[in-house]
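All protein chains of the complex are present and in place, except for one that has been dropped.
All chains are identified by letter, namely A and B, in their written order; residue positions are counted from 1 within each chain.
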Amino acid sequence: MKLVSPARRDAPSSRSPSATLLLRSVALGYLAALLVVPVGMVFYRAFEKGFGTAWDAVTTPPAQHAFFLTITVALIAVPANAIFGVLTAWVLAHYDFRGKRLLDVLIDLPFAVSPVVVGLALILVWGRDGWFPSTDVIFSTPGIVLATIFVSLPFVVREVLPVLEEEGTDQEQAAATLGARGWQVFWRITLPTIRWGLTYGVILSTARAIGEFGAVAVVSGKIQGRTETLTLYVEDRFQSLDLTGAYAAGVVLALLGVTVLAIMTLLQRRHGRI
Amino acid sequence: MGPLTVGGLSVAWLTLIVLIPLAAVVVRSFDDGAGAFWDAVTAPQAVAAIRLTVIVSLIVAAIDAVMGTLIAGVLVRDEFPGKRIVNGLIDLPFALPTIVAGLVLLALYGPNGPVGVNVAYTRVAVLLALLFVTLPFVVRAVQPVLMGLEREAEEAAESLGAGPFTTFRRIILPALRPAMLAGVGLAFGRAVGEFGSIILISGNLPYKTEVASVLVYGQIESGNTTGAAAVSVFLLLVAFVVLLGISFVARRGEGR
Partner (left out) sequence: MTRRLTALALLALVPLVAAGCGGPAEDGSAANASEGVGAQLSLVAYSTPKEAYEELIPAFQKTPAGKGVSFDQSYGASGDQSRAVASGLPADIVALSLAPDVDKLVEPGLVDANWAKDDYDGFVTNSVVVFAVRKGNPKNIKTWDDIVKDDVEVITPNPFTSGGAKWNLMAAYGSQTEQGKSEQEGLEFLHNVLANTPVQDKSAREALQTFAGGKGDVLLAYENEAITAQKAGIELDYVVPDQTILIENPVAVTTESENQEQAEAFVDWLRTPDAQKIYAEKGYRSVLPDLVDAKTYPKPKTLFEIDAFGGWSEVNDKFFDPENGAVAKIERDLGVSTAG
């Protein structure tokens, strides 16, 4: 701690250890009270009655179906958002056009819209009395997918855009001057530049897609073994007075989340973002 | 693919997924005319819920700004064992389904909670739940900027006799401001719309702890779709204006 390192990146701790310690304690204490303890509680509650009970609760056929439905939905919604996100970020970073700022703000809208309203909106569009009435969207997997895409839409754009803005267009222009085609430029220059931003965006979208509740609750119809996602299954168990089952399914969700986070942390380590 | 095609594609996608559904909500909210819209938004229960939502969200945004920057600072400038794990934990609120978050906050800070603090069914509970779900926004916005910050200016300031606080206020804060504002904007937006984590712990007392999204849910439930749409649209407007404002301030900060 007292070592005066020649590295410029050295922490200010060398200057005032007590202040650093105070800041560190405040930050960690806040995180512990708000994050760590509550999440630990989920695990404790789930395994309170033993591992077997928890395991049984999450391996029932409806639970398994819910698990696979959640994964399927995420696997459709996340790539869709990844492609859209990259395209949008690319346009926003490279071109000035009228309404650019509006588009920039509109992309954040899904963060600000209450999930309940998302569900309501989808029903107003695709429902029986909607603008485009369809029996195959609402209360079926496509509706769940649409709701999930909606709520996880901004992540990739938000992660990719800053990277593109920072990098500028010099390299791409250079490549273009040297005769590379648009697609080649994208594949050889743009994609490698943004790959980390894209990865984080994908990971954050995945986490959000897996965990979405409010919007999906409204459009799914909660048909057991059909349109019940894992979060809905948690609620289902909770409503059925099966708290162990609810917490166990919650743990599965949390584990999915933690896996996603672990991947992200590992990538960050390799990438040296921290 | 030319820029026009790409731009068109992304706008089309945004339109299909986000704008058309939201437009449906807006149209629906005016189904019974502008008067009915205004009535729904100014009904006492709606006013109370909207006011609570906006005020609590502003408080949340303020706390997030302070704590988020502090956490980002500790994560970037400090070294301690397990830092990487802590860094990974930041995104946990994104990963944990809100319904589980609500359940757990209730188990912890509710009656019979192990910590002996009972804030369940109060406005403090609403605040707590919102702080939980919005935690990552500011941290994640500020972190990269702080990492990219050149230390020369700070060192120069210090060598000229500026204390750490002055250095922070004069040198670091201005550089962080756009990122902080962006993070705060997202946090505010999320807080305004949050539903899952609040329903269990807030107690849904009309006029006391009922937030707007729960009110909307209640209106949908009782068949008042138009009223629900009206309150939603109003909330959207508030969120939109705030996001737009933040975007302006952030751009101005960048342009300096």
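Basically, contacts are C-beta pairs under 8 Å (C-beta built on N, C-alpha and C of every residue); 3 or more make two chains touch, one makes a residue touch a chain.
In this text the structure is predicted, and so the values were computed from the model without any measurement.
Student: Where the complex has a chain not shown, which of B:Leu131, B:Val214, B:Val233 or B:Ile246 is the residue touching it?
Tutor: Going through B:Leu131, B:Val214, B:Val233 or B:Ile246 one by one, B:Val214 is the residue touching the chain not shown.
Student: So one chain is hidden, and I want to know which residue out of A:Trp55, A:Phe68 or A:Trp131 touches that hidden chain in the complete assembly.
Tutor: The one listed residue touching the chain not shown is A:Phe68.
Student: Mind pulling the chain A residues that touch the left-out chain?
Tutor: 65, 68, 71-72, 75-76, 78-79, 82, 123, 127-130, 133, 135, 138-139, 187, 191-192, 195, 198-199, 202, 221-226, 236, 238-242
Student: Take the complete complex as the reference. Which residues in chain B touch the chain that isn't displayed?
Tutor: Chain B touches the missing chain through residues 43-45, 48, 106-107, 110-112, 120-121, 199-200, 203-208, 210, 214, 217-224, 227.
Operating definition for what follows: only the chains that are shown with their structure count from here on.
Student: Go ahead and note the Å separation of the Cα centroids belonging to chain A and chain B.
Tutor: Comparing mean C-alpha positions, chain B is 15 Å from chain A.
Student: If we count contacts the way the header does, which residues on chain B are in touch with chain A in the complex?
Tutor: 1-3, 6-7, 9-11, 13-14, 17-22, 24-25, 28, 67, 70-71, 73-80, 83-101, 103-105, 107-108, 115, 128, 131-132, 135, 144, 147, 151, 164, 185-186, 188-190, 192-196, 212-213, 216-217, 220, 225, 228-229, 232, 235-236, 239-240, 243-244, 247, 251
Student: State the interface residues of chain A toward chain B in the complex, per the touch definition above.
Tutor: Checking each residue of chain A against chain B gives 8-9, 11-13, 15-16, 19-20, 23-24, 26-28, 30-31, 34-39, 41-42, 45, 84, 87-88, 90-91, 94-95, 97, 101, 103-118, 120-122, 124-125, 130-131, 146, 149-150, 153, 162, 182-183, 204, 207-208, 210-214, 218, 230-231, 234-235, 238, 246-247, 250, 253-254, 256-258, 260-262, 264-265, 268-269, 273-274.
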